[in-house]
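Omission of a single protein chain aside, the complex is shown with its protein chains in their original locations.
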Amino acid sequence: MVVEHKNSDQHLIDSKTNGSSWKIWLKRLWKSKTGTVGLLVIFIVILTAILAPVLAPFNPNEIDPEKMLVPPFWSEGGSIEHLLGTDNLGRDILSRILYGSRVSLLVGISSVVLAGILGVFIGLISGYYGGFLDTILMRIVDAFLAIPNILFALVFLAVFGPSVVTLIFVLGITNWVSYARIVRGETLSVKEREFVKAARAIGVKNMMIIMRHILPNVISSFIVISTLSVATTIIMEASLSFLGLGIQPPTVSWGGILSDGRDYLATSWWLATFPGLAITITVLAIIFLGDWLRDILDPRTKG
Amino acid sequence: MVNLQNQSRNGQDVIEDKILLEVNGLKKYFHVEKNQILKAVDGIDFTVLQGETLGIVGESGCGKSTTGNLLIHLLDKTEGTIIFNGLDMDKMTKEEMRKSRADIQMIFQDPYSSLNPRMRVKDIIAEPIKTHTKLSKKEINDEVNRLLDAVGLDRSYGNRYPHEFSGGQRQRIGIARAIALRPKLVICDEPVSALDVSIQAQILNLLMRLQKEFKLTFIFIAHGLPAVKYISNRIAVMYLGRIVEITTKNELFEKPMHPYTESLVSAVPLPDPTIRDKRERIVLQDDIPSNLNIPTGCRFHSRCPYVQDICKMKEPSLSELEKGHQVACFFPRNLN
Partner (left out) sequence: MSEDKILLKVENLHTYFITETGTVPSVNGVSFEMNEGETVAIVGESGSGKSVTSLSIMGLIESPGKIVNGKIKFKDKELNKLQEKEYRHLRGNEIAMIFQEPLTSLNPLFTVGNQISETIVLHQKIDKKTARKQSIEMLRHVGIPSPEKVYDSYPHVLSGGMRQRVMIAMALSCRPYLLIADEPTTALDVTIQAQILNLMRNLSKKHGTSILLITHDLGVVAEMADKVIVMYAGQVVEYTDVFTLFREPKHPYTKGLLNSTPKFFETDEKLESIEGTVPTINDMPKGCKFHPRCPYAMEKCVVEEPQIMTRFPGHQIRCWLYEEGGN
């Protein structure tokens, strides 16, 4: 309340910053330490997902009855051969995590993209046009919100059968409502700003107004939620796999490995700990990246 | 009506004896909860001549901004006709309608919210051009540069974002956008009320220069009388959705006929301490009534110091009492 805010953002920056926009981005990324870490970690995770066949020392489904429940290499009885140990069937945990990242990332990202497109579109339309259309769409959203996500997913998966595609679909369907609500709310407030009025006064077509004036101004909140949502989706996939309705063997996912390890939590901690760690690190990195993205997408924070 | 404009100041010699805009019986009602009707604009008539500046003043709830929004089609009118450039807006073809949209532009009050923070200045100014013409990229770019020159901004500013500018500079950007299509009529909705005092004069002078340069006609909506007086040729005073008085600016300030105008003029704090104890002030009692509950008869009677019985029963209509001076009052003041 004390500083006169209107002034604080008025500083006129020099037009020196004309270097290539790539360099500016990198510079600004470097300024945000958490953003740098987030991007770096995600880069590594994606790289390992792609290069899993090259990096993995073993076939993730190769059973070796002679080497069941080998602990990680630094523990007593561990071996360099299986860096993170093996599971109850003698499968190499490191290889399984490397392969599992492929499915987990694929499911996490695609279902958020699906939910995002659907939710943002419906939120924009509903908020911008208002009226009857808005009422109908928002009632549908309410109806979706009234169904517990996990229950809906379980029923859906039970009916259509668990597979990567159905999983992406079901996670997308359960998530779009939160985007729709948030984007609608933001749209309602942005719609009232004078620049939207100005665009309408000029005679800009509604679709153009939505794309050019409203979307860019609601996208930052979308990005923040969607990064968080990639994180929760990875966890949700893990839970579904944990309940046995997620990714089915022989395909490996982080949730699947975690679920396999649950019976051995007391005796062989490494079975569940390492996939859990992989999930945690990835989720944190995505959240860091989301924060940074929100900042750089706002022209006001430049310079 | 021509000889009303006998001032010599710049820009005012271009007023033509041609009616650009004619508004008749314009009404805008809003339905709010519980079957209540908010009468924002309740039957107004006025004309605007080519090249003049018509000021519209009034306090909150008088309907001045709603009027502006109706003229620019941001709102749909409830009743009445708007004839622009000789064409009735209700009877326009689609093409004529599109053309008229380009011909009426608006400058907004808040320079902070009227510019999209995610767009570069040059894209903001180019938007009307892109919407209404099929110019090439280079032509648009040249045009944007010319507009930046016209409003006194450096061409290099085109690549920046709005937040890098001060309020006055942002208002210049908004003005460049409004005149980009060379409109006939520009509606200025409180364009200086959000600006610092020293910047207000800059913007007012800029508007007057542009009016001459681009042959613009202005409707200048404001609640601050000094600014309206400075820029306008004629002024309409609104109260609760109606025009109560309309005349040339000198006439309005020297001999206001409607008691409301009289009190409005006397209420303006003047920058001269020597007259503060001598000046006769008519301080109105009470608040402005709500648009949901407009007083019967003359809508000003509840606050009028000269109220008579008839004022509570009958509503006076706007009629020309002297040449070029229309008033809606049964007992006008300062009548010759």
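Going in written order, the chains are labelled A and B, and every chain counts its residues from 1.
Basically, contacts are C-beta pairs under 8 Å (C-beta built on N, C-alpha and C of every residue); 3 or more make two chains touch, one makes a residue touch a chain.
Predicted model, so just to flag it, every value in this text is computed and none were measured.
If you put the hidden chain back, the residue from B:D196, B:E213 or B:E320 that touches it is B:D196. From the set B:E22, B:E59 or B:E322, the residue in touch with the chain omitted from the display is B:E59, counting the whole complex. In the complete complex, the hidden chain is touched by one of B:S100, B:S114, B:N233 or B:S263, namely B:S263.
Within the entire complex, the positions of chain B that touch the omitted partner chain are 7-9, 59-60, 166-169, 196-202, 204-205, 223-227, 229-230, 250, 253, 263-264, 266-274, 276, 281, 283-288.
Assume only the chains that are shown with their structure count from here on.
Distance from the chain A centre to the chain B centre is 50 Å, each centre being the mean of its Cα atoms.
Chain B meets chain A in the complex at residues 72-74, 98, 101-102, 105-106, 108-110, 112-119, 127-128, 131-132, 156, 159-161, 163-167, 174, 177. By the touch rule above, chain A contacts chain B in their complex via residues 6, 9-13, 15, 193-195, 197-205, 208, 212-213, 216-217, 298-300, 302.
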